[in-house]
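Every protein chain except one is present and positioned as in the full complex.
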Amino acid sequence: MSLVTKLATARRKPGRWHWTDVAAYAYLALGVVLMFGPVAWLAMSSFKTQAGLLEFPPSLLPMSQREVVVAGHAQPLPLFEVTMPDGSTRVLAQVRRIGIQAQMVDPANPAEVIRVPIDKRTLVREFKLATENYTEPLERFAFMRFLWNSVFVTVVATIITLIINSMAAYALSIYEFRGKNTVMLMVIGTLMIPITIILVPVYLVVTELGLVNSLWAVILPGAATPTGVFLLRQYMLTLPRDLIEAARMDKASEWQIYWRIVMPLAMPALAVLAIFSVMWRWNEFLWPLAVLTKTESYTLQIGLNAFQGELQTQWHYLLAMTVVTLLPVALVFVFLQRFITTGIANTGMK
Amino acid sequence: MASAEPAAPRGESSGAARLFAAPLSLLMRMIDWPMSALQRLIGERRMAYAFLLPNIVFFGLFVFLPLIINVVFSVTGGTALFPSQRPYVGGEQYAYLFDCGSFLDPNSCREDHFWRGVSNTARFTVFQVTAMVLFSLVTAVVLNMKIKARGFFRAVYFFPVLLSPVVVALTWKWILQRDGLLNAGITALGGERILFLVDPSWAMFWIVFVSVWAHMGFYTLILLAGLQAIPADLYEAAEMDATPRWRVFWRITLPLLWPNMIVVIVLALIKGVQTFDEVFVLTGGGPGTATLMVVHYIYETAFSNQVQNFGLAAAASVVLGLVLFALTLAQLAASNRKGAA
Partner (left out) sequence: MQGRHWISALALTAGLLASGAAFAQTTVRIAWYSDGNEGEVVTDLLKRFEAQNKDIKVVLDQVPYKAITENLPVQLASGQGPDIARVVDLGGVARYALDLRPYLKDAGYWEKNFGPFLPWMRPAGDDKAITGFMTQLTVTGPLVNKTLFEQAGIAMPGAKASWEDWAKAVKEVATKVQAPFPLAMDRSGHRFFGLAISEGAKVFDAKGEPAVIDDGFKRGAQRVLDWHKSGVMAKELWGSVSGAAYRGANDEFKNAQVVMYVSGSWQIAQFDKTVGDAFDWVAVPSPCGAAACTGMPGGAGLVAIKATKNPEAVAKVMEYLASEPVLSEFYARSLFVPGHLGIAAKGLDYKDASPQAKAALKVFSDQVASLSPVAYALQGYVNNRIIFNAVISRVGQAISGETTLDEAYKRIASDIEQQIAERNKK
């Protein structure tokens, strides 16, 4: 704890380096590597070929073998660096491999065949992006349709979530009424219930409502979120009451007070909920998988996960499609990161 | 009309918010007329019900009703989907769940996977909350120092919060597997490969690590906000009295940060207990059942097995729900007392 203490209370004179500064920057530098590194690695791996992905030790950059056209051979031949019996190294093209012997030729002198044990050769490789990991699946699937469905679900669900939860939070923070405690208890009591454990009953309800295969089946069930109500109410409790009383004196209706006064004041908390709602909806997988069975209604997460078979997962496609679904999130983040991070910081969460 | 003009949003770049708010504003105007009429009819105070109504309807349909159906499932058996077609079995599912030689030893239980799930979830939650609080606190304290490019570093730590659980797990699986990046590093340094996901202790360590990695940024920001709200003159006064720094931290920083700590602990606990997809993709509950979480058990019982045993899964989820409810209440009570002190 003592390091924390020092860091917390460090007061340094301008221009002088205290050891805590060094420690702090070291910690932050480590953070950059640890936080960005894994995702960068994923993105880089998504450009490797199916075979390149499975290599060990993995190459840092996407590489593929270099090939050369040799006279007398219809197909291009892979190049290898070969250690010759006398210890010298030569770059040779491999004609064929038989067991643990390889038949190789010098591209400059294709007539002479050289026999090489396979453990004496290493592939010559070059940097190459396997963009087909992206283009092939995107051509095969109705990508634009999936994208539109995902965007529609995310936007509409977020708007509904913001409106109905802020209304409830408003009621629970501003008014005294009978049944308030019951409602609060319900909100808090269900705060911890994960949707996973009520998946089947919700499916039944959605079926009875005739919503299966409609995007509304994905939008509606998560709209009333106890977390949202809880978050917004905590924030609204901190708003000055006299503002509301003053508005009532001026004969503003309750609805006007809600949307002209409380909503703008609660903007930071609303922003936080909006961000979380966007993340939840964009990334949702299990529930849409259960209620959407028609290609026309698939969201991106469902459509692009068709690469997970019973016995095999086509990793090269899966990683590429993961990056595709990640892109919009990354873009949102790059443009809105200041807003997002200060928004959360400003909610105060008293 | 209301005299109070809307105060400027406290967020820094309100442009984005306005863009989002414009269509909303039109909608709100349209709703005003019927709502005002309603207010004239039922009076100001009862408008609370009108504000609650939409939430209650959605909540009732998609949370409360399913919870009740779940209770019905838990006292019925068979594999039929519709409750009306399921035979009543009374407390059989519960009895099955609680059929244990000793509650301390999952091996002695008829449904040992459930109890292993409970004990793993409890352990995971304790480790995860502790690590989460510790690391977010350190990070928040560092970010609160007079460092350059604070906005950038803040963003760096927050970034993983935006990733979906599946992406998080996939990313780390790619690093931790036998032929992953980490083992490549270890062998390059001359070490022996470590099978991170095959050793029970390592597996537990990594799911805690990955979970902290993914969610720490959010909690850091909450604590950072708390740190920034502490008035600087308090520190200055302490410095004049030459109070030792650790005392300043214990006596000033921590108590003033307490409300934010409570939020962090509550939210981290909730997340911890609900953990499923991240761990599911990363370790699949293994090795053996070392990282099998209780929500994973419920999911598997209801879906993955050939006989989709909705009854047993529902019974387990009712038990889990009750425990969680009690936990939340206890926690709120505790935090209220501390907060008042």
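General observations
When the chains are written out, they are named A and B in that same order, and each has its own residue count from 1.
Everything below uses one rule, namely that a residue touches a chain if its C-beta (ideal position, glycine included) is under 8 Å from a C-beta of that chain, and two chains touch if they have at least 3 such contacts.
What you see is a predicted model, and the numbers here were worked out from it, not measured in a lab.
Hidden chain, full complex: it touches shown chains A, B.
Taking the complete complex into account, B:Arg178 is the one of B:Arg29, B:Arg45, B:Lys146 or B:Arg178 that touches the chain left out.
When the whole complex is considered, the residue among A:Arg145, A:Lys180 or A:Arg248 that touches the unshown chain is A:Arg145. Note that of A:Ser59, A:Thr83 or A:Thr207, the residue touching the chain absent from this view is A:Thr207. The residue from A:Glu126, A:Asp250 or A:Glu296 that touches the chain not shown here is A:Glu296.
Interface residues of chain B facing the missing partner chain: 77-82, 87, 89, 96, 107, 110, 112-113, 178-179, 195, 197-198, 200, 283-292, 296, 300, 303-309, 311-312. As for the chain not pictured, it touches chain A at residues 50-51, 54-56, 78, 94, 96-97, 99-100, 118-119, 138-145, 200, 203-204, 207, 212-213, 289-290, 293-296, 302, 305-312, 314.
What we mean here is this: only the chains that are shown with their structure count from here on.
Averaged C-alpha coordinates give centres for chain A and chain B that are 17 Å from one another. Chain contact summary for the complex, chain B toward chain A: residues 1-4, 6-14, 16-17, 20, 24-25, 28, 31-32, 35-36, 39, 44-49, 51-52, 54-56, 58-59, 61-67, 69-70, 73, 81-83, 137-139, 141-142, 144-147, 151, 153-167, 170-172, 174-175, 179-181, 183-184, 187-188, 213, 218, 221-222, 224-226, 228-229, 235, 238-239, 245-246, 248-250, 253, 259-260, 263, 270, 273-274, 276-277, 295, 298-299, 302-303, 310, 313-314, 317, 320-321, 324-325, 327-329, 332.
Interface of chain A with chain B (complex): residues 1-2, 4-12, 20-21, 24-25, 27-28, 31-32, 34-36, 38-39, 41-42, 45, 54-58, 159, 162-165, 167-168, 170-172, 174-177, 180, 183, 186, 188-194, 196-202, 204-205, 209, 220-224, 226, 229, 243, 246-248, 250, 252-261, 263-265, 267-268, 270-271, 274, 279, 282-283, 285-286, 301, 318-319, 322, 325-326, 329-330, 332-333, 335-350.
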